[in-house]
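A single protein chain has been omitted from the complex, and every remaining protein chain is retained in its original position.
Now for chain A:
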Amino acid sequence: MAQPFVKKDDDHDDEMEYSPFMGIEKGAVLQEARVFNDAQVDPRRCSQVITKLLYLLNQGESFTKVEATEVFFSVTKLFQSKDTGLRRMVYLIIKELSPSSDEVIIVTSSLMKDMNSKIDMYRANAIRVLCRIIDGTLLTQIERYLKQAIVDKNPVVSSAALVSGLHLLRTNPEIVKRWSNEVQEGVQSRSALVQFHALALLHQIRQNDRLAVSKLVGSLTRGSVRSPLAQCLLIRYTSQVIRDMSNHGQSGERPFYEFLESCLRHKAEMVILEAARAITELDGVTSRELTPAITVLQLFLSSPKPVLRFAAVRTLNKVSMTHPMAVTNCNIDMESLISDQNRSIATLAITTLLKTGNESSVERLMKQITNFMSDIADEFKIVVVDAIRSLCVKFPLKYRSLMTFLSNILREEGGFEYKRAIVDSIVTIIRDIPDAKEGGLLHLCEFIEDCEFTYLSTQILHFLGIEGPKTSDPSKYIRYIYNRVHLENATVRAAAVSTLAKFGFMVESLKPRITVLLKRCIYDSDDEVRDRATLFLSVLGGDGTLDADKDSKEFLFGSLEAPLGNMETSLKNYDPSEEAFDINSVPKEVKSQPLAEKKAQGKKPTGLGAPPAAPASGFEGYERLLSSIPEFAAFGKLFKSSSPVELTEAETEYAVNVVKHIFDNHVVFQYNCTNTIPEQLLERVNVIVDASEAEEFSEVASKALNSLPYDSPGQAFVAFEKPAGVPAVGKFSNTLTFVVKEVDPSTGEAEDDGVEDEYQLEDLEVVSADYMVKVSVSNFRNAWESMNEEDEHVDEYGLGQRESLGEAIKAVIDLLGMQPCEGTETVPSNARSHTCLLSGVYIGNVKVLVRAQFGMDSSKEIAMKLAVRAEDVSVAEAIHEIVANG
């Protein structure tokens, strides 16, 4: 019993962990590798040395070219040995060493011999090794053996050949494509894995032939696939076929849906999951199609296996983004997952619930989350905070409990990213819900009293300077701000000084006190703080004439006219010289507008980073852009800008989208153009608009784009005059005209001569909804009752047969372009009636509120009773007209 090594282990056990690789060194192991060259090969010893070499490589050690070559050459000698275990290790190390093509030749003959060996294990492994290290010319030599291997009796050999085929297809597609007969045979194999590998390879070979793939799927879905893995693959291929078919305009009953649904009853869980996921990801999936998939996922939610719960909640979370109502049935199961041991599952459950929950469950949910927040990691917390922010925007009435929650977690420990997410959320809520402003600002004030992050402190101070003076009692913020001047680092002190000055300037009654405070800052130890204090003192002490006031206001609150990006480029290009830098030379046109636009939409509640007064992201940017163009400067105040509408299909030569800007008397179309051809430069890019189907509009101005280089978006504009204050509608057809110049891609220089050309764009419509701005109200009932009841305009409409109530409601919201209030745009499933509250501002700055009641009868016929209150009766009538015509 008492074997020596056991004893030795006892000695070492306490002080150091035992490892057979302790103190291992590359040099020594390479030295050891010489045993490979011995005349009498000792298989056991050689195996050990190979293991050591593999260990080194695995730990991230690398061999030099010379070392690798030397090891490779000596390893090849080991093919003499008949020991199967050693042979297996030899295969492994050859793959790891990935020899160069001139070295490969040395082993090819040995490997080819093994490929035809009687031992199955040799055949399978030799194929995998050889295919890993081989190049095209050698491949043609062994091709026939590989074809043979695919139909080998032994499934391991045939799988090895098929998987190797999958890898080779990337480098030598034309050779592998010749194997399709053999691969086809593999698909019929009785071995589960051979079938899986064969199916993968067959599909890969035919992937560019849409018809062949569709045929393959068609024949296999009739049920000859045995292995769950192969079945999963088939489901993926089927969804791809479905997607292709719908892309090519085939309508009617969705093909293959039945197959996907039948997979939900498969005995393997992985197949059920794959099918459920495929169904939820179908383009334009209907709730009827979704239901069976949601049902199986709901069952998974209460599985004892964490992986199943995770998979289900992850899928449902995705569904809840697009079809929140479909997921509400799972809410009870989901709530029990909040306390799941696995935090990833719990977080996904919470964020899903926050998306699907209704107004009444918010408080209960917040309570559960509070218990759980303390023991999850920051990255999970950020997800939760983001979800809460969107919840608050959805249910403005609940801001109180949500704000309390946010301020509580703001006080707790946490890293920068987490704190920033919370601050951003509070800022968004303050901006969107006026009632939440005062409380929210005080929470922020308390936070900067004890904030370790300079960046957040300065951002909050800046925000306070803008919002604070507009509150009912601005003086209560002064203490918090002035405390910063005493207690913080120079950066924060300087920001605090600027904020104080803004209060002093905006609130006349505070001016004397602010002046006193600022005077104390003149003796600060930091020069930036001193400079700012001195500057603001002189601004505040100004003589109060109108001009001076305007200047200082512009100075304190105005923003840079040019985008920061352009400013940066201009400053970089500026050569220090006699001539001073001229800020007016910075281009004001916003480059890459569509890109920035997309980003802004991606994370809509932009928090501190966005211009604070903008009701919608991008609006202020558009306003500034339009007013900087002389032709449009006289149009007055911009009323609304639509979101970009694509006028070209994706991946065409020129990508164009349009933004409709509505003014009182005018409409301006902003065409954002992108040239996607590197070999072309477009000049004099103009859009010719035919307004023959828009009688009330007449073209007054257009602004062409001088030059449109590759991949750098630019804008062209066309302006129309229309009757004042009237929501004129019409259809416009557009043609892009331009001069094409060839560009030499190597030098980037364009040729001198260009060719005139034109490009047909899709039609564009101005609709009634373009004249409506979405504006939310925090308390709909109050707003509704404050409007004159006599001006109410009620009518009833039949909306015809619809798939669901939700669909009808969405259609009405889209038609009117109004803001749904209090989360009433979502309909509980199975509901037969629903009331939706909408609010907005109509052109001419007329406030409009709509209360729409929907009802559905047994044949899915939907009726709507529409009550409209507006500050102007004619507008209420106009709304009804829109609905009647839509």
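Definition applied: a residue touches a chain if its C-beta (ideal position, glycine included) is under 8 Å from a C-beta of that chain, and two chains touch if they have at least 3 such contacts; residues count from 1.
Convention: contacts and distances are computed from a predicted model.
Novice: If you look up the hidden chain in UniProt, what protein name do you find among "Trafficking protein particle complex subunit", "Coatomer subunit zeta", "Lipoyl amidotransferase LIPT1, mitochondrial" or "Pyruvate dehydrogenase E1 component subunit alpha"?
Specialist: The record for the missing subunit names the protein "Coatomer subunit zeta".
Novice: Sort through A:Lys26, A:Arg236 or A:His462 and give me the one touching the missing partner chain.
Specialist: Among A:Lys26, A:Arg236 or A:His462, only A:Arg236 touches the chain that is not shown.
Novice: Given that one chain is not shown, which residue among A:Ile106, A:Met121 or A:Val739 touches it?
Specialist: Considering all chains, including the one not shown, the answer is A:Met121.
Novice: Among A:Pro20, A:Pro630 or A:Gly798, which residue is in contact with the omitted chain in the full complex?
Specialist: Residue touching the chain left out of view: A:Pro20.
Novice: Taking the entire complex into account, which one of A:Leu273, A:Ile422, A:Val507 or A:Val685 touches the absent chain?
Specialist: Of the candidates A:Leu273, A:Ile422, A:Val507 or A:Val685, A:Leu273 is in touch with the missing chain.
Novice: In the full complex, which residues of chain A touch the absent chain?
Specialist: So the residues of chain A touching the missing chain come out as 1, 3, 17-21, 47-48, 50-51, 54-55, 58-60, 83-86, 88-89, 92, 95, 121, 128, 132, 156, 159-160, 163-164, 166-167, 193, 196-197, 200, 203-204, 207, 229, 232-233, 236-237, 240, 269-270, 273-274, 277, 304-308, 310-311, 314, 341-344, 377.
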